[in-house]
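Below is one structure. I have some questions about it.
Heads up, one of the protein chains got dropped from this complex, but the rest are sitting where they should.
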Amino acid sequence: MPESAREETAEQVEFRAYCRQWLKDNRPGDPPVRLPLSPLEIMTEAQLTYLQQWQKSAYDAGLIGCDYPKAVGGGGRNDCQRVANEEMIRAKTPFMPNVIGLGMAAPTVLHHAQEKVKEQLLPRLFSGEDIWCQGFSEPGAGSDLASVQTFAERKGDKWIINGHKVWTSLAHFAEWMILLLRTDRSHKYDGLSYFVVPIRSALGKGVTVRPLIKITGETGFNEVIFEDLEVDDIYRLDELGKGWQVAMTTLLHERGAGELQTPRSGGMKSKSTHATNTTNLIELARNTGRNGKPAADDPLIRDRIMELVVREMGLGQNQRRSRVSALLDHPARLLLQNKLLASEIAQDTGALAVEVAGASGSLYLGDDNAPAGGQWPMAYMNSYGMTIAAGTSEVQRNILGERVLGLAKSK
Amino acid sequence: MPESAREETAEQVEFRAYCRQWLKDNRPGDPPVRLPLSPLEIMTEAQLTYLQQWQKSAYDAGLIGCDYPKAVGGGGRNDCQRVANEEMIRAKTPFMPNVIGLGMAAPTVLHHAQEKVKEQLLPRLFSGEDIWCQGFSEPGAGSDLASVQTFAERKGDKWIINGHKVWTSLAHFAEWMILLLRTDRSHKYDGLSYFVVPIRSALGKGVTVRPLIKITGETGFNEVIFEDLEVDDIYRLDELGKGWQVAMTTLLHERGAGELQTPRSGGMKSKSTHATNTTNLIELARNTGRNGKPAADDPLIRDRIMELVVREMGLGQNQRRSRVSALLDHPARLLLQNKLLASEIAQDTGALAVEVAGASGSLYLGDDNAPAGGQWPMAYMNSYGMTIAAGTSEVQRNILGERVLGLAKSK
Amino acid sequence: MAQPDNFGFGEEATLLKESARKFFADNFATDKLHGMVASDPNPERMSECAWDRDLWQQMVDLGWTALAVPEVADGLGMPVAAVAGLVEELGRAAFPCPLLSTLNATYVLAACGSAGETALGEITQGRTASLAITNKQGSWEAADTDVTCEQGKLNGSACFVQEARKVDRLLVSARNAAGLSLYWVATDAPGLTIHPDAIVDLTRDQAHIQFDSVEALEVSTEGVAALEQAMPAIWTILAADIVGAAEWQLQTTVEYANTRQQFEHPLGFFQAVKHPLVDVMVLIDQCKSLVYNAACAIDTEPERAAEYAHMAKASASETAAFASGRSVQYHGGIGFTWECFVHLYFKRQKHSQMLWGDAVWHRARLADILMGAVA
Partner (left out) sequence: MAQPDNFGFGEEATLLKESARKFFADNFATDKLHGMVASDPNPERMSECAWDRDLWQQMVDLGWTALAVPEVADGLGMPVAAVAGLVEELGRAAFPCPLLSTLNATYVLAACGSAGETALGEITQGRTASLAITNKQGSWEAADTDVTCEQGKLNGSACFVQEARKVDRLLVSARNAAGLSLYWVATDAPGLTIHPDAIVDLTRDQAHIQFDSVEALEVSTEGVAALEQAMPAIWTILAADIVGAAEWQLQTTVEYANTRQQFEHPLGFFQAVKHPLVDVMVLIDQCKSLVYNAACAIDTEPERAAEYAHMAKASASETAAFASGRSVQYHGGIGFTWECFVHLYFKRQKHSQMLWGDAVWHRARLADILMGAVA
């Protein structure tokens, strides 16, 4: 939704004009490399460098961190990030690589870190010079985050950290990690604490990053192993034993339900980008034969594609409606559905595409005859990452049932 | 499956020949009244009388209670009830009205009552002269049967019963009820006891039967209210506090998983009998217009009907496979699915029929233009009785997950 | 997107929706509905057409029947988005009345241009109306009718006419020598017979109408074009009704699931109940968002109105079916009785699910728009 119908402040009006002009003059040209589908799939240094350059230029121009205080490297503006976001998306800029830093680490650091830590970390986070990753999940703590076992033991002003994190996207590029761990084994929730810890500079000195291979065969996720990593107490966020509360700040912003608007840009495509959406699915159906006719002419295929079109549009219109308060029943009801819907629509779109492709649906990336270069079966398999990670679909339904509908807690 | 591939005993072979001949000579002619879809929908005395006459003649001929001891009015035969059932179904006889008596009360009484109670009650149960009903569910105890609150208080050799049972099919015709109640409020399971109690003879003397109206507008179920009903201790089954175990015998036989084969007959149709199956659904689709053609020619309707055909046949073949031990993984795995599948297939068949009928799908019994006389929307609504009663579909899935798959108990 | 961010759902619409919600909450609790329409459970009953004319008159006096009438015909000319908001509340109350049928007629008349103004003026005056445009086969195609017109006289029959016994006027589509025209006729006109249908839904009135040489006013000779232009609004407001009714089903079932104890927990503790109720909510929200998107398109982006309205009604039909099934199932035994209110909404929703096309029908037409028709 580029243009907004709500009343804008004078600051917003002026800032919008500024952003639009700056983007007109400074939007980067076509990328020299194939862009991945999302920041979490960045595979090569070349991709990273291109995207980091874009983020830095946008930050230098004041389009990132607009609403953060100037003292920590922000723009000191009032509700202007959404304006910058709208203009960047309107201009179809590349996306920003430091997605975990901007969306999850920055608001958490702002709310819970000591002043000098904020001043140290946030400017390089906004500029994208420091990539961030997130250390929440563990082999024994998936959806049940509060079961984390990674442990920090006090040693004077330092903490000695040991443990094993998994599913850490971007860890292979990251300078810093937001880290949920345990400082007390006798209390489940109150025994948790929250740190920011160095990764890249500690590699081989207490930190090991190992790629995990996905069912698609791709890398992208990592395991991060801590063996006696020493961290200064200053990098602990908020009080000892308050890690769970700090993590809630992170998760709230991850779900887009935090008070700080996350910087977002995007829309630029490179040639081989292949989105999991119904536009591409219809294209596939047009080019695939079924019973001697195009699959796009088969009434059953048409019906099932239209089911997905309706759901996809429903999700888009939910997002639009979530900003029209007269049409809302409960403040978080729509927001908390986003992740569930987006992941399940992607999964069902992928599944249907593979079925539409029929016999060819089994052909993979290495096959010259594969429809869409084999990206459909890959997208379908990757969709399980979406329905599993960051709270499985089952956990999302618990949250919606309990927080929105007010049903009794299942756990 | 009329003819069996397994080896039959000499007794079975001889008995089969006897049954076939007797049925050839004695199968009743077309009914003088409209037959309901099942014994539980018997509405009028005329229907009941016709069906009772049939049951009595079959009992007198030795086709009912074959495997029960002669002392209690049975045939004293060995595994011959299934032979009689096969022959009765082959001959398309009317069904038997005393379905709760034969399927649930008789095996329970046989296993748990005193000898003279068996001798008193079972012959008239087998003959159908005494109709039986079941008093398990209560307003506060639906799927969670062990929560029953109907209470029996001891008074010498008698018990004084107070309480409120619901969903008691056939109570308006019943002489006797099997009754699960509480004799001790301090233990949930061990506080339950099990009785057989008179209904018809106690009407106005401690027993009130009130019809419940279903969402279809039909009657058929009842509430039964006990106010100081006096019952002799001899009608208590098994030991005090063992009611739950006795109820398990009842439920096991209800699910067809008990050791005694339940007498069954059926297959005779009267003109207006309308079964919820895909044969009738296809017929409906042939006679309904959709987009200017018969609905039966619409590829989407065809696909959805075929989905149901596959499930319906799958259920039938499950029943066949449940007797082929080499193709079973777990003794109860198929049996315990029957109720879940039958009820959900009926529900989905009804729902699809209403949709196939389109605008006409809303026309009900009183409308001359209603497809199939309006019986499809009625069947669809009645299907919720099936997915709710006798353990909801949700409870059935718990049972299957826990007993068959061995998953952890949800409750 | 040419549409405004807020669906054009402004302050006036907000006030209208809120006042409608309050009106039904104050005047028409569900037990009143049940007492009014469910007095005779006999499944072989005829349709009774019980409704509250006094309350209805209050609604007319509030101007609700003239909301959609264009200003040129002295109506309020409010956007479809605002009307949808009102209808959502009507659906939540399952209020038996001819508001939807009158709105439907209004949208068709408004699509007739100046030719429709006389009839629209009657609606502004408080007359109610319904469409009589469906043939015996129940075809939802605008061009299908079993009524003919020769020398100004209607003959034949129209079926599945909503609220026929509650309305003053019918807008009839009929074939004549030149093609298909629309006619405006009083329900008490000589030669016109209303045959009530015995329908499952207790909150609505439906009939088939017999025309025997009924004199009628020709409103428009471009009948198919007017009907096709108006259909998106008709589908959209019915979808809004479904959303409101589904929200009643959801909230009522949630309340029961929080009250009813089984196995030492409230029902809603169990994921087998909780998660499907979340799925009901998800369907409702999808549908609601699609309704206001379609309404806004009718108001501001008419070239996409049909596309978006098909989405809304396809989604609504699925929502109606799923929400209804779960509401009965999770009410358990009590939900299967006549005395429990859920059956009223269950039946209304099944009716709405099929009315003006089910999900499959709408998706097929949506596919024709998005993927091209199949030769």
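The chains carry the letters A, B and C, assigned in the order they are written, with residues numbered from 1 in each.
One rule holds in what follows: contacts are C-beta pairs under 8 Å (C-beta built on N, C-alpha and C of every residue); 3 or more make two chains touch, one makes a residue touch a chain.
Computed from a predicted model, the values in this text were never measured in an experiment.
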In the full complex, displayed partners of the excluded chain: A, B, C
Sole residue of A:A285, A:A351, A:A372 or A:L400 that reaches the chain not shown, by the stated touch rule: A:A351
Sole residue of B:T9, B:N78 or B:Q317 that reaches the chain not shown, by the stated touch rule: B:Q317
Hidden-chain contact residue, picked from the options C:A115, C:A143, C:A272 or C:I369: C:A272
Absent-chain interface as seen on subunit A, which is shown: 137, 139-140, 142-144, 147, 166-167, 212-218, 289, 291-292, 300-301, 347, 351, 354-355, 358-367, 369-370, 374, 377-378, 381, 384-385, 387-389, 392-394, 397-398, 410-411
Interface residues of subunit B (partner: the chain not displayed): 1-6, 282, 285-286, 296-297, 299, 302-303, 305-307, 309-311, 313-315, 317-318, 320-321, 323-324, 326-327, 329, 333-334, 337, 340-341, 394, 397-398, 400-402, 404-410
Missing-partner contacts on subunit C, residue numbers: 270-272, 275
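Everything below uses one rule, namely that only the chains that are shown with their structure count from here on.
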Centroid-based (C-alpha) most distant chain relative to subunit A: B
Distance between the centres, which are taken as Cα means, of subunit C and subunit A, whole angstrom: 41
Distance between the centres, which are taken as Cα means, of subunit B and subunit A, whole angstrom: 54
Residues of subunit C engaged with two or more neighbouring chains: 265, 270, 273, 360, 364
Touching two or more other chains - residue numbers and ranges from subunit B: 300
